[in-house]
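One protein chain is absent from this view; the other protein chains keep their places.
Going in written order, the chains are labelled A, B and C, and every chain counts its residues from 1.
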Amino acid sequence: MNKAISTTQAVEMIPDGASLMIGGFMGVGSPRRIIEELVRQGRKHLTVIANDSARPDVAIGKLIDAKAVDRLIASHIGTNPETQRQMIAGELKVDLCPQGSLAERIRSGGAGLGGALTPTGFGTVAAEGKTVIQVDGKDFLLEKPLTADFALLGARRADYRGNLDYSLTARNFNPIMALAGKIVIAEPNEIVPVGVIPPDVVITPHVLVDYMIERRQTNGR
Amino acid sequence: MNKAISTTQAVEMIPDGASLMIGGFMGVGSPRRIIEELVRQGRKHLTVIANDSARPDVAIGKLIDAKAVDRLIASHIGTNPETQRQMIAGELKVDLCPQGSLAERIRSGGAGLGGALTPTGFGTVAAEGKTVIQVDGKDFLLEKPLTADFALLGARRADYRGNLDYSLTARNFNPIMALAGKIVIAEPNEIVPVGVIPPDVVITPHVLVDYMIERRQTNGR
Amino acid sequence: MEDKILIAKRVAQELNSGDLVNLGIGLPTLVASYLPKDTDVYFQSENGIIGMSAVPGAGLEDDDLTDAGGIFIGALPGACSLDSCMSFSLIRGGHLDLTVLGGLQVDEKGALANWMVPGKMVPGMGGGMDLTTGAKRVIVAMTHAAKGASKIVKTCTLPLTSVRRVNLVVTDLAVIEPTEEGLVLKETAPGITVDQVIAATEAKLIIPAQVPEMNIA
Partner (left out) sequence: MEDKILIAKRVAQELNSGDLVNLGIGLPTLVASYLPKDTDVYFQSENGIIGMSAVPGAGLEDDDLTDAGGIFIGALPGACSLDSCMSFSLIRGGHLDLTVLGGLQVDEKGALANWMVPGKMVPGMGGGMDLTTGAKRVIVAMTHAAKGASKIVKTCTLPLTSVRRVNLVVTDLAVIEPTEEGLVLKETAPGITVDQVIAATEAKLIIPAQVPEMNIA
């Protein structure tokens, strides 16, 4: 099966109001072409689960600029004043979650676990409303699993079948979101023949990837 | 720092009664030279945490043959009749745990989590004595974290600094045990210069590896 | 046709192109040999690979490439290696389309017992509990009876593998679908009558008006 589609086709699958996990960290490793197409097609009322909202006009920041997001679940918004402005104005609901807990919540959702038991945040405002579970006398917060309608990933390479690898710090949340999206769309920088990414080097197995964005073709120009 | 030591030195660090996580699956990916040296030095009363006990005279099976193990935490012992014999005779205590739960327990121990919440085993004898935790109306077993005094890993390659990669199905439990052993000793098939294993290909970061078994030297013979 | 081959051939019809499939040790392993033409499935071995194949030939065996039973296998182009956490994240997280497992008993609720006979056989559950709990579809492939006793029972007397209702049971006598209402007889084996299946089954079966015969080449 050929999983390659255009950004237009990819975004046409995503309805207003959808929940999206978007890989990347301050824009590094984010699926930029998909994000731009979401803005171009005027998608609205999205829930976005991501580490951060980057900066204005950068990656997820473009969705914030376009007022496409109703709710953001993230660990950090300090680098995007527009996110903070919309939050304070009541236009955007923001749920803040410690970064390591956010990662484990996504992994739990994708791995069929009931959540993560973490010591992080215990005794702080991050614990508000959360269940505390004692294990052998130590206190842990129950951080509930997260899943989303779509996971939108940036990747270095995909092979024809959809196996993915990543480059350096562009890996970040992408591999765990690949587990937790009902429909997973990858935006690789390159698409390569099967076998170019050896079995031990594949980070995200092709069975998790439903679609991938076709290469830009330059025909040598 | 040079982390390379001989198998003799490695095993001299491990006292009688120590708890050992041992990587491998039916012997595939197990640190065979360390295991043989544990037997040679006559180590006793060990607790072993591993997926299985392989077969008699194979990998962990050699520790069972030598009656070196007092307690085994594993998912499967069906392939080793000697393990079953010692268990029935009361010479060896065996705790059986579903394979996916065992993997998550080890990861939890290594990642500072309070345990794993899994649906696996709910309503079966595997749930006996375990806490059931409801999350949004669904039942999960609390599977407690595991750690060990030592993690003994098989690996394909280590670089001089101790970064590891693995080969095909020899990966199995090794990378997660690398997180959960207080002292981690790797037995790589090869030791290669720093840089031979590129950053995106490293599976186990060198900071987790305390020692590695020196190469066998043949000097061309 | 040998019973095991009949069962394997019938189960193989349940596999769809693109599926991620895990086959248990023993009888289920045979299923791979009877895949319908042009059915391109991906086999996972839970010890850590997607894309396993039969060992490609003598001299090509690799100490680092076996199935969960420790038997040499091969790998197809596009295969990928998994650590044990990732392997079971796929299984438990609902990413595995189908698992085919052997069985000791299946009961009227569709619960499976297949890992232990108290006092006799305590091999451990291995990955079976995770597979039964987490796979999108669970098919039990087993003989209908053992030593004269039906393995399709009212209530499992052996320790359960999971409380989850399995999706299909394929035996040498019948194809049975556990549903909320009970066990529905979907097909009979070639030459076997509905009455013969009923007679060989301890559990109550729901019998539809039409029960076709398995379509096995």
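The definition used in the following text is that a contact is a pair of C-beta atoms (placed from the backbone, for glycine too) under 8 Å apart; a residue touches a chain by one contact, two chains touch by 3 or more.
Because the structure is a prediction, the values reported are computed rather than measured.
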>> Among the chains you can see, which ones touch the chain that has been omitted?
In response: A, B
> For the chain left off this view, which of A:G109, A:P145, A:P175 or A:P199 is in contact with it?
Replying inline: A:P175
> Which listed residue (A:I5, A:V39, A:A66 or A:M87) would be found touching the missing chain in the intact complex?
Replying inline: A:M87
>> One chain is left out of this view; which of A:S19, A:T47, A:Q86 or A:S101 touches it in the full complex?
In response: A:S101
>> Using the touch definition from the top, which of B:G24, B:G78 or B:G110 touches the missing chain?
In response: B:G110
> Which positions on chain A touch the chain that was left off?
Replying inline: 25-29, 51-52, 54-55, 74-79, 84, 87, 96, 98-104, 107, 118-126, 156, 166-176, 203
>> For review purposes, identify every residue of chain B that touches the missing chain, sorted by number.
In response: 1, 107, 110-113, 159-161, 163, 179, 194-195, 199-200, 202, 205-208
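One rule holds in what follows: only the chains that are shown with their structure count from here on.
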>> Report the inter-centroid distance (CA atoms only) between chain A and chain C in whole Å.
In response: 35
> What are the residue numbers in chain C that touch two or more other chains?
Replying inline: 49, 75, 81-82, 85, 88, 92, 134
>> Where in chain B do residues touch two or more of the other chains?
In response: 104, 118-119, 156, 166-168, 171
